[in-house]
Structure formats: C-alpha cells, structure tokens
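All protein chains of the complex are present and in place, except for one that has been dropped.
Then we have subunit A:
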Amino acid sequence: MGKTIIDKLWESHVVAKEVNKPDLLYIDLHLLHEVTSPQAFAGLREKNRKVRRPDLCFATMDHNIPTVDRFNIKDDTSRLQVQTLEKNCEEFGIKLEGLDSLQQGIVHVIGPELGLTLPGKTIVCGDSHTSTHGAFGALAFGIGTSEVEHVLATQTLWQNKPKQMNVKIEGELGYGVTAKDVILWFIANYGTNAGTGYIIEFSGSTVRDFSMEERMTLCNMSIEAGAKASVIAPDEKTFSYVQGKTYAPKESEFNEKCEDWKKIVSDSDAVFDQVIEINASDIEPMLTWGTTPSMCLPISGQIPAAESAFSIEEKQSIESALSYMGFNGHEKLEGVEVQHVFIGSCTNSRLSDLIEASVVVEGEKVHPDVRAIVVPGSQSVKREAEGLGIHKIFLDAGFEWRDSGCSMCLGMNDDIVPEGDRCASTSNRNFAGRQGKGARTHLVSPIMAAAAAINGKFTDVRSMLQTKNPEVDRYVGI
C-alpha cells in the first residue's frame, strides 16, 4: 500500500517507536512568541535545564505589541511579557526578531518569509495557527506551553499519529472568490468538528493553481475545522517561493533539496481514512454571521432563525449567536452595516492580500461611519507594500496603515472593537469577545473586507470588481 505525505513526513521523524506508547517525533523548527513561552522558560530554569537545540528555535513578538508607536508599550503586563521574551532568548541563545527588527512580524508570516519554513520539516509553535506552514509540505502543528517546554528541553514530542483526510478541491474558482472563501465554505459545510483527530491533505487542481500565499490561507484555517494540521504537496511554486529566502538552502544544496522535496507527495495508491471532494465552482464569497467559523454563509445568504434548527442544542446555539450578534434571524447578510474593518492576521495579511484589497479600494473612500485599519503581517510585507505604493491607496481612501502584529485578530493590544460594534475582519476566529468584549466579528476575505469598508455594509464584492475592471473574469491572487 502506498504512503500519504503525512505517512512520509511522520515516519522520517520518528526517533523512538515502542509498544503502547505514542511515537517520539523529532522537531526541526520551533517557533516561539511572547504569550505562550514565558512559563516554559521558567519551567526549564526551575529544573536547571538547557535548551537542547537553540539553533532550531526562532522567536518573535507579535500577539501583544502595539501597531502604532510600537516602542511605547503602555500596558505594564504586556511590556513585561515582551521583556521576558527578550531576556529568555538572550539567556538561552535563541534568535529573536524583536520589535526593532526589520524582519519582525506575525510568527506564521515570517517563518515562510525568512525561509525557515521548508518542505519536509516538522514545525511546532505554541500557537494553533501553526497549521499555516503545512502549505509548504511541512508537518506543522500548534502545541501548548508544556509541550513548548518539552521541545525546548528535548527537541522532540510524544505524538499519536492522527487519522488522515484528503480534501480534494477541483475546478476553477468563480470570479471574486478567494482561498479564504474556500476554507470558510469548507467549515460552513463540514463544521468546526470535521477535522478533529485528523490531519488534512488538501489536494486537487484548485489547490495546485493556488499561489503559496493562497495555500497558506487555506492551511491556516484548517484548525478552525478542528484538524491537528494540514499539508499540501510541495511543487515548483513552493520551490521558487523558498529559493533565495534568508534561511533557505543555497545553490547546489538547494537543488539537491528540491529533489528530496519532490518525493513529498501522496502515492497514487495511498489510502486515507476519509476523503471529501469539493467542487470549486460551488463556492461563493463567504462571511460568518455567528460566533463560530461554521456559522457562515455566502453573501447572498440569509441569517438562519432558531426555528430552523434540527436539535435543541442547535437551537440554543443559534439563539445565543443571534443575540450576541444582534440579529433576529431571517436578515439578509448583504446590507448588514459595519463600523470597523480589519485587514490583517496570519490568515490574510500577506502582500497578495493587501494588493487584492487595494484593487477594490483604489480611487474610493472609506465610508464615513467606518474605521478601517490595515495591519501588514510583517514589517517586510509593510515595506514591500510601501515600495509598490499600496499604502498610499489605503491611506488616500482613509484607512489607517499600521505596523505589523496580531492586532485586532485577538485584541490583546489596544486594537479592540467596542461592545456592540460590527467588524468585517480578515482574521480567523469570530468567537464571542475575541475582538473585544461584546464585539461582533464577521470573517471575510480581504476583498470582501475592502468592499465593506467602502460601502459601510456588506456587499457582494463581485459587482464592485466588475465595474472596476470588467476585463477580468476572475480575480486571480498573486
């Protein structure tokens, strides 16, 4: 029987295999940030332990930092957390891209950008969206702080091999439909539980046609479908993305590596525990209406009413989501007014996301009742966008143009949505209170967010794109 990508990645990292035990897996790259690491370092210190391979660790600060006036962290506890990471990295000899670094950014944006994320690696981070790195054919998953400590001390983790799911997406996406819509559609149709206990391989022509940045968006939100991780077979696009990046292998070594990486594909006779087939042409621009990512509909949709539920539990969850989100049920999504727009987060803050959104924004003005911010995923993305003049398009339209960080994705810094306000957000979680207590989050793609900023309400971005550039029959990501 053939092997899947997941089998291959798994088997090549097993350090020890014993009966009645999980496998001991070797970890090739450990990414760290300020929020989930302090207690792990404290644990090491308490037991007088060292970091086994500081050279395989890499740290940045992103969750808790300001996106304006970044060196002036007003909140004492936030500042302490940032200083603690600096101190820990210094003491244990770990490379850190701190606030003053030109490479600083959201951990899942800078890993790929710096060529740390490579095909074939096992990658962990104390952050659930580590699944993002699977877009490169890496086995990448989020871990808790105890596991962070374990990896620091041993460079390994005890893991039971999850089940495997192949999600095949075939065909061409419609005009104005993006990778974000694909993953939202998947979660809307299969639920936040669909991937629990699984690693997903995304395959099919739609995925192959995706750029690396689109693939990252897809893998990023696989955790919202409950999956432990997700992977995509690396191909020429992957190799050319990686080539020349700071920490990527150089020249002859690079070519050798490419030959190895080409083997990271699922064999044609490989067997998955579950296969889901999706037709790309079924997918429309999506947005969430409720408080879990599966409470999500096409822009043409109508918010459900509690009566439509199949069970008492579902009725209760619809009722509580409706009341939190300020809906009665039966409203049309198109036309729902928003007060905030956030373009950012590790899901959608890369250069192509900003370029796509800027196409919608160009020559327009942000609606007077909307406060809109763009938070590039990294300082590099910010500089590149500025090099292309993208920031001017946003600034001229009335957007705020910020420094990089997690920002309004989780509102640990000052970037918070006030109680009762609605936010069109390109991030990944719409849980109650995520963007601020009582904040109402609607997850959308960058172009849908841009359209909401201009119109002050949700609209079908496709009609805006049509009038802007009637030549384009499908808005293609970069």
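As a convention for this text, a contact is a pair of C-beta atoms (placed from the backbone, for glycine too) under 8 Å apart; a residue touches a chain by one contact, two chains touch by 3 or more; residues count from 1.
By our rule, contacts and distances are computed from a predicted model.
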Key: Omitted chain (choose from "3-isopropylmalate dehydratase small subunit", "NADH-quinone oxidoreductase subunit F", "Alcohol dehydrogenase" or "Protein FixC") - UniProt protein name   = "3-isopropylmalate dehydratase small subunit"
Ask   = Looking at the whole complex, which of A:4, A:155, A:178 or A:445 touches the chain that is not displayed?
value = A:155
Remark   = The one residue from A:350, A:402 or A:434 touching the chain left out of view is A:434
Remark   = Note that subunit A touches the chain not displayed via residues 15-16, 20-22, 24, 26, 35-36, 38-39, 42, 47, 49, 52, 63-64, 75, 77-78, 80-81, 84, 126-128, 141-147, 149-150, 153-156, 158, 160, 162, 192-193, 196-197, 226, 228, 292, 313, 316-317, 410-412, 419, 429, 431-434, 437-438
